[in-house]
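Shown here: the complex without one of its protein chains, the others still in place.
Order of writing sets the chain letters: A and B. Residues in each chain are counted from 1.
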């Protein structure tokens, strides 16, 4: 194993500082006792965390985001798993086109998706409804689930299923008892990644929320574009901690690098 | 079994296919049609068929500036990401396993945190009374603040932060497919570290750099949150312009036309890039 020299080490440290700086600053600012943004904070206070409780609209938005993430990731998985099974194991005409179609939400600029959903939902008079949001999110996050489930389907040993069939199992039993358990890590990994993507989504969502049903990122965004006060920092800190907690959980279950390497290998 | 196995993939993917047809293709088609409608401030949208929106965009220097700025920002972001990502991915592949997993967490973790939150961090750092300007003033290096908020430079900086993980992942994936013994082989043949990097590592990392660049460029060209927060109304890019047309001016047809032009140009660049890559580097990709 070769080792990195001094330059490489210095480069890596600087890079880590660059990557962490904005997060550290946000967390730092949220502990300020003052009424304005300051870093480093002049003291340690939970004032702005208490302030979250006085802003029920943020809590309401966070609640919507949470429900939206769970619902859309679940719905999307239900559609994606059979599709991944079809694509992952068949050579059939149209397979590559089908896969490209299901991955296309990654290629289309998000702002285009946003206005397309807005146009569609307002045509149906369903703009700003939870179901509308949920279905749109299900589309956007489908590629993430599909890719991870596909990876586990292609890694699946076909003969396990054949063994089950030879022992008399019906199609449904094979799926439930052999296939699904085997691809479960991929499904869980995909679900989590999809949940996080939905929970963080802004560009599409900003077009299709309504004042009564809005998500946390949209609420934060519209607050920041008007004013930046320590309140957004403290809310962001909570969001960061939530994500970090989820990350550790995922790392235990699935492996964080396995979850995310697919991001690059498009 | 043969007869059934032929239709089976289609039965399995039918629900997802239907969902995508209704909720993706139909909305995109409706938006495409919308871009040919006309809009007046008092009459609202009239369902005509005219090219007036496209003509308006293509004949106005204002829009050229916005499109130019958008692609310049995307290009700069891509180049910087490649310049940082290549060495960092290489160093990553040579790190002690413990430090590598720490570094991976540093690289990948931010991907899971909302872009809004990350951009908020940059807004706090870059402001006229922000952390960087304060520090520079305290050090006596400057007297009046350097303007970084509401500049293209600030947007590029924050976009690099958002995009560089994608570049590192792509390059790292390419490096992982290579045989580390090739470096030892070059060394045994007398190559110095820099030569090894240039002649052995770089060519093998190329597929990763190319695919990473494509991802970073297309995501940067359509980024919204970062330019919206750091650029505001002053430094507009295509996606923020579309947003304004839709939600402020309410000129949906014009917004749709701008969005369609963005879609077409991003797709054209992606296809062109893929063509180019395939032709130039056909042998490198397996």
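For the reader, a short list of remarks on this structure follows.
Here, contacts are C-beta pairs under 8 Å (C-beta built on N, C-alpha and C of every residue); 3 or more make two chains touch, one makes a residue touch a chain.
Here is the rule we go by: contacts and distances are computed from a predicted model.
You can't see one chain of this complex, but its UniProt record names it "Putative spermidine/putrescine transport system ATP-binding protein", from the set "Rieske domain-containing protein", "NADH-quinone oxidoreductase subunit F", "Putative spermidine/putrescine transport system ATP-binding protein" or "HEAT repeat protein".
Note on the undisplayed chain: of the listed residues A:125, A:166 or A:212, the one touching it is A:166. Touch with the hidden chain on the side of chain A covers residues 157, 159-160, 162-170, 173, 177-178, 181-182.
Throughout what follows, only the chains that are shown with their structure count from here on.
In whole angstrom, the spacing between the mean C-alpha positions of chain A and chain B is 17.
The touching residues of chain B, when paired with chain A in their complex, are 5-6, 8-13, 15-17, 19-20, 23-24, 26-28, 30-31, 34, 84, 87-88, 91-92, 94-96, 101, 103-125, 127, 131, 134, 158, 161, 164-173, 183, 193, 208, 211-212, 215, 218, 221-222, 224-225, 228-229, 232, 238-239, 242-243, 246-247, 252, 255-256, 259-260, 262-263, 266-267, 270. Per the touch definition, chain A reaches chain B in the complex via residues 1-5, 8, 11-12, 15-16, 18-26, 29, 37, 39, 78-80, 82-83, 85-87, 90, 92, 95, 98, 101-102, 104-105, 107-113, 115-120, 123, 135-136, 138-139, 142, 196, 199-200, 202-203, 206-207, 216-217, 220-221, 224-225, 228, 232-233, 236, 239-240, 243-244, 246-247, 256-257, 260-261, 263-266.
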